[in-house]
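Yeah, one chain of the complex is gone here, protein chain that is, but the others are all in their spots.
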Amino acid sequence: MVQLTLIQIDNYGPWTVTPEPRRESDLQSLQADIYSDVNQGFGAHGCLAFYNRFDNMVAVSDGTTEEHHRRLQEYLDNHYPVTVSMASASAPTPREAITEATELMQREGSAQDSARESKLVHEGTGHGGVEIAHFDVEDATRRYTDEVDAFEANLRIQRTYSELAAEMWEEHDSTTYFVGGDNYISVTPGLDERDYRSVVDRVEGSTGTELRVGVGEASEPCEAGMKAKEGLEESRDTGTSVEFVRGTA
Amino acid sequence: MVQLTLIQIDNYGPWTVTPEPRRESDLQSLQADIYSDVNQGFGAHGCLAFYNRFDNMVAVSDGTTEEHHRRLQEYLDNHYPVTVSMASASAPTPREAITEATELMQREGSAQDSARESKLVHEGTGHGGVEIAHFDVEDATRRYTDEVDAFEANLRIQRTYSELAAEMWEEHDSTTYFVGGDNYISVTPGLDERDYRSVVDRVEGSTGTELRVGVGEASEPCEAGMKAKEGLEESRDTGTSVEFVRGTA
Amino acid sequence: MVQLTLIQIDNYGPWTVTPEPRRESDLQSLQADIYSDVNQGFGAHGCLAFYNRFDNMVAVSDGTTEEHHRRLQEYLDNHYPVTVSMASASAPTPREAITEATELMQREGSAQDSARESKLVHEGTGHGGVEIAHFDVEDATRRYTDEVDAFEANLRIQRTYSELAAEMWEEHDSTTYFVGGDNYISVTPGLDERDYRSVVDRVEGSTGTELRVGVGEASEPCEAGMKAKEGLEESRDTGTSVEFVRGTA
Partner (left out) sequence: MVQLTLIQIDNYGPWTVTPEPRRESDLQSLQADIYSDVNQGFGAHGCLAFYNRFDNMVAVSDGTTEEHHRRLQEYLDNHYPVTVSMASASAPTPREAITEATELMQREGSAQDSARESKLVHEGTGHGGVEIAHFDVEDATRRYTDEVDAFEANLRIQRTYSELAAEMWEEHDSTTYFVGGDNYISVTPGLDERDYRSVVDRVEGSTGTELRVGVGEASEPCEAGMKAKEGLEESRDTGTSVEFVRGTA
């Protein structure tokens, strides 16, 4: 069981053009600040958020209670010109959890319904143990960052993201996000080495990008994430493409 | 001529795992805060930045001088545990400008060279007039956000991004970024309506996603961006898929 | 028993002038951002921080555990070019608690000892019930903000602060902070109405400033603070100068 929370800015699209379009530099700054605060807020409880589409963020929120969610929501509502709604759900796979959280959110009203404001639906039951997979690109700095132009490098990283994320979602019921540089993080339902090898192979086949992955498991999302990073460090040292780190930190 | 600036966090990859891996929620928050400040800094001069890969950001920086760059760099260096290097270049197309800016950066040392710190190479000559194209997805909230789950919607938006960005780069020498929700912004070398129609058609052909686009031109990037948004509003009203807004604001 | 935490930026003075003095606008922004994050961090656990002298902040931290402190400290260390040390202590009065927390901090080394970095000493035992008093100035907007110049108004507010804070500290073992506008907040050891009337009278006598005060008590600092604000609203309505709000929220 994994608990995910969907965080959606209420009526954001209309707000960005009312009474007339707002400056893009201001919107980029605003979205980044909200996302930073969402990570600081979930991070205080050992959890982690992804920007998804910025106006819709997703947190892996095991162990974060309804009260914690409410506190963060209140903080954001007291801080920004927009409000956010949140819906959490637990399920055996991330795919089911996000699907359920989305349904809970949609039941509260449209993302562009001006009457839907600061809703909170907490059906997450938390605490089941989380598996996190942290992928990065083999030798990315030498091959891309220091070699091709910054936009080509970006295009490759994003194209790789689309392939990796689709593969993890469709074949393994996992949610995957690009987290900067050449890094991708998946929340997974507990996969085995063969699954990861198959994903790495397929992505290399379709994009030419060689990935490595560290996999961590723990009761707290951030701890699982830290173990995944350790696994990735190990894989860098040993040259294997998949490394698991489990058990107590 | 368009001026672009590449902003690169110095030696960031190694820093994130030294002395041991740092928490991902902290890194997400840090990257978002740096990006927000970069937008606030360029925004103060009528410019605009994109997160590219977060550790590498790109600003369309027409009108921003070397002194302005230095002031922002100093602010960031006084504010964060990491430093940034910057390289700006002007060229007839965004593709050439980013290619040149990247070369200037690479000449200063590797992104993972611990001796490269707070470099600034300003070869931008600014002030030529900028064209910005703002794309969004036809009816995205009704079709996707309120309809499918939050991750499927994200997958579609990102896949569309990869197609759109590749098309704009390879066929039209333009840099394109996803800016949240269902929005993409291109910096272009001045394209005509037929170019935009062809891009919109091709993206719909390969992804099934229907795009609209507003195009703005002005001497200041933010002003060009505002006109692009106006064009997009018009296209929403008139039902055309491409709208240009030029001349004085 | 009340738990206070002293948060001190490590070796900050020397850092601000190394290798040469840093811009004051950058330092003001940095200090404000650290303070904001400290409040967001303690706020996530129902607590509250004061800026004290900005390089030394003080939180009323009942209910915040060692692990919570460590998480916030790690966040700050991952976010800023400076590190912070923290020391918490519980005692029957705020005066004793801050005295003890300061001693614990000083034992770890000087504020300008470059070898003292990211220390955490948690001797707070939390959870005893907190009393918060929220003072403001009778009719401040009409009498001062809209009437005299902005600096004279500031001088009066700060002079009133010095008198109020000294009186509360010396006579009532309480720590008091200016929190913006015309507002002051005290953490108190549980005082009675006569005590508050005497403080209000003395401050009026020495500065001519008329204060009102709402007093709240709860197990969580933020809840106590909310009740204090309710008390202040009541006092505004009823015209009394001291109002208590106790019991469940």
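Every chain is named by a letter (A, B and C) in the order it is written, and numbering of its residues begins at 1.
As a working rule, a contact is a pair of C-beta atoms (placed from the backbone, for glycine too) under 8 Å apart; a residue touches a chain by one contact, two chains touch by 3 or more.
Being a predicted model, the structure only gives us computed values, none of them experimental.
K.L.:
Using the touch definition from the header, name the shown chains in contact with the chain that isn't displayed.
P.N.:
A, B, C
K.L.:
Which listed residue (C:V2, C:L76 or C:I157) would be found touching the missing chain in the intact complex?
P.N.:
Touches the omitted chain: C:I157.
K.L.:
For a quick check of understanding: of A:H79, A:R107 or A:H127, which residue touches the chain that isn't displayed?
P.N.:
Of all options in A:H79, A:R107 or A:H127, contact with the hidden chain holds for A:H79.
K.L.:
Since one chain isn't shown, list which residues of chain C touch it in the complete complex.
P.N.:
The missing chain touches chain C at positions 6, 8, 12-13, 17, 21, 23-33, 35-37, 39-40, 42-43, 47-56, 58, 95, 98-99, 101-103, 105-106, 110-112, 141-142, 145-155, 157-159, 161-162, 165-166, 169, 175, 179-182, 185, 222, 225-226, 229-230, 233.
K.L.:
Can you list, in ascending order, the chain B residues touching the missing chain?
P.N.:
Where chain B meets the chain not shown: residues 37, 40-41, 43-46, 68, 71-72, 75.
K.L.:
At which residues does chain A meet the chain that is not included here?
P.N.:
Touching the chain left out of view, chain A contributes residues 22-23, 26-27, 29-30, 33, 74-75, 77-81.
Quick note on the criterion: only the chains that are shown with their structure count from here on.
K.L.:
Would you mind pulling out the distance in Å between where the CA atoms of chain A average out and where those of chain C do?
P.N.:
36
K.L.:
Between chain A and chain B, what distance separates the C-alpha centroids? Give it in angstrom.
P.N.:
Here chain A and chain B have centroids separated by 21 Å.
K.L.:
What is the distance in Å between the mean C-alpha positions of chain B and chain C?
P.N.:
About 42 Å, centre to centre.
K.L.:
Going by the touch rule set out above, which residues of chain B reach two or more other chains?
P.N.:
23, 26-27, 29-30, 33
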